[in-house]
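Okay, so here's the structure we're looking at.
What you see is the complex with one protein chain gone and the rest in place.
Showing subunit A:
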């Protein structure tokens, strides 16, 4: 293998969206030069970890999140630049460096692409950082010009002194500014909302040109000179072990194939865990099984050799696992074993005294988030250093994996973030990083890119948990709900009891039980909308079943349960709970009016309504949204989703066009989830493998969409996941309204076909 020669071309293919790294250098063993990475311009002056000002007065902003399609390469610069006062058209951006984040005490605040959290958590800190930097630049200019700071104004990358007409570019004072004392972030002055120039504007995404010309360098596109390529396959069963490999079976194949054994491991957790908290509540352990990789001169050669490789697996303890059988076990647990987690009033006697009771069992299958770009990661280990190039949604942990696995000090591990072709939660599990580093360790001195096939991605993913739920509720003689109970059992999962307990449609008597099975065979993973996606449609489905017993009208029935007086007087944060119920009422009323709930509908048409938020616990702020879904159901033509109306109150909106796109995309994601998605397991192996048996909604089935964003001056709230749970919930009730079946499990297409 030749020594790798680093060229700029190797690093910079998409000018806009390159890997992070203006401020540090990469040295590869055997390279005489220390090569700057990746920017062609001089390093520039760094201000407060967030901003780099270059000699040509261009400005680079650090984006502390991986771009996975949610638009952070545009929205975060909008927030930062708002207070920094720079010329938008000359801005550059780069992804943050996880090592910097770690060594500077989490300076980037929130770096995992998780919980639709970026705008919410970064809105204040980015504006304050922008204002701090602006203040430092002004101070430096004041010293240079010998005028008071108040006479100076920052406009488009320069400091102006009106009285004298003098003007200093940011670049000319950047070095002096870097030496200024750092202003207190709490006291820097931020603009009034009405004066904002960038936040709240539908600015086109900064990466749109690169995207439409095929010029974004995603993880899969990254390449270095001298690179070798790996394909890998984990044990086909969960918990299986590698017994032996017949390496001879591929030794004469082209591309110098080399076999690497990858050890199964606990990779880490799939999200950041706040200090002192129980990791098993906040996240889930990420485990991966033994795997075999083949490394070759091209990926196709590696994949072909891997396909030909004779591997002997010990199928392990779950060789007979069947998801259909397991669901029966979970249904039993939901009926009997699940421990009570929340209770109010007296559910038992309320049920005993009810004029009518109703019970029903619901379930949710395993699912794979399935972003379009298959999992991949590039890695290079040599000379006591490790580099990885990844589009992980959790780069901080990718960095930890890199240095701990290679056994070097943290400062010898370098993570270069690249954009991702979608994430939807899948890339929060860093199994592919762990695998790539293990491969690179076996190929020291050679950069290696690991790429998994779609089949491998579907069969060895991290799955939304299989879930069974049992509801029971009671009505009084007047058709009022007096008691609501739900008991849930799921496979391996993060703590997701909020899916049932946080449903705000609660009469005075409630009881919730929840059990999860941490050692069930399939590993858990985050999937867009998480526990709310799994549960909200069940909650609304059963609520609708109850309503049909009463003959009451949908909005009126919903309103009767959104009653603040039902909230127990003695609970903690009662005011937050009351506000939450009121937000639901507000969105309900808005949707009914703007979403034309009462408009006439023809035969075979159905309409469903749902309201929800993604508030995991009382103090967790969330947007609130409502969906109205219209469907037609026809013997011949089957189901058609005709229209989805979605209203959202998400606080201050950073970029309405991006919000619109995210919600529209969320609706499509909801429809795929509800109509098509199901992972089944027989004999320990996932039965699906690609988009023919794990289908994704296509253009022909995409409904017309109307989106309403409510004006607000509150802080920004979640967007990315938010359309998913309410859309599914409204859909299942619309199908029942159209005369279709009551859906108590998914996917819909399979049920309608049976």
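Quick note on the criterion: a contact is a pair of C-beta atoms (placed from the backbone, for glycine too) under 8 Å apart; a residue touches a chain by one contact, two chains touch by 3 or more; residues count from 1.
We adopt the following convention: contacts and distances are computed from a predicted model.
A.B. asks: One chain is missing here; what is its name in UniProt, given the choices "Acyl-CoA dehydrogenase", "(2Fe-2S)-binding protein", "Branched-chain amino acid ABC transporter permease" or "Sarcosine oxidase subunit beta"?
C.D. replies: Missing chain, UniProt protein name: "(2Fe-2S)-binding protein".
A.B. asks: Would you indicate which residue among A:110, A:484 or A:669 is in contact with the undisplayed chain?
C.D. replies: Here the residue in touch with the unshown chain is A:669.
A.B. asks: With respect to the chain omitted from the figure, which of A:102, A:133, A:152 or A:216 is a touching residue?
C.D. replies: Among A:102, A:133, A:152 or A:216, only A:216 touches the chain that is not shown.
A.B. asks: For the full complex, which residue in A:69, A:447, A:474 or A:684 touches the chain that was left out?
C.D. replies: A:69
A.B. asks: Name every residue on subunit A in touch with the hidden partner chain.
C.D. replies: 13, 67-71, 204-205, 207-218, 220-221, 223, 229, 254, 298-300, 370-374, 419-424, 451, 453-454, 657, 661-662, 664-669, 690-692, 696-700, 702, 704-705
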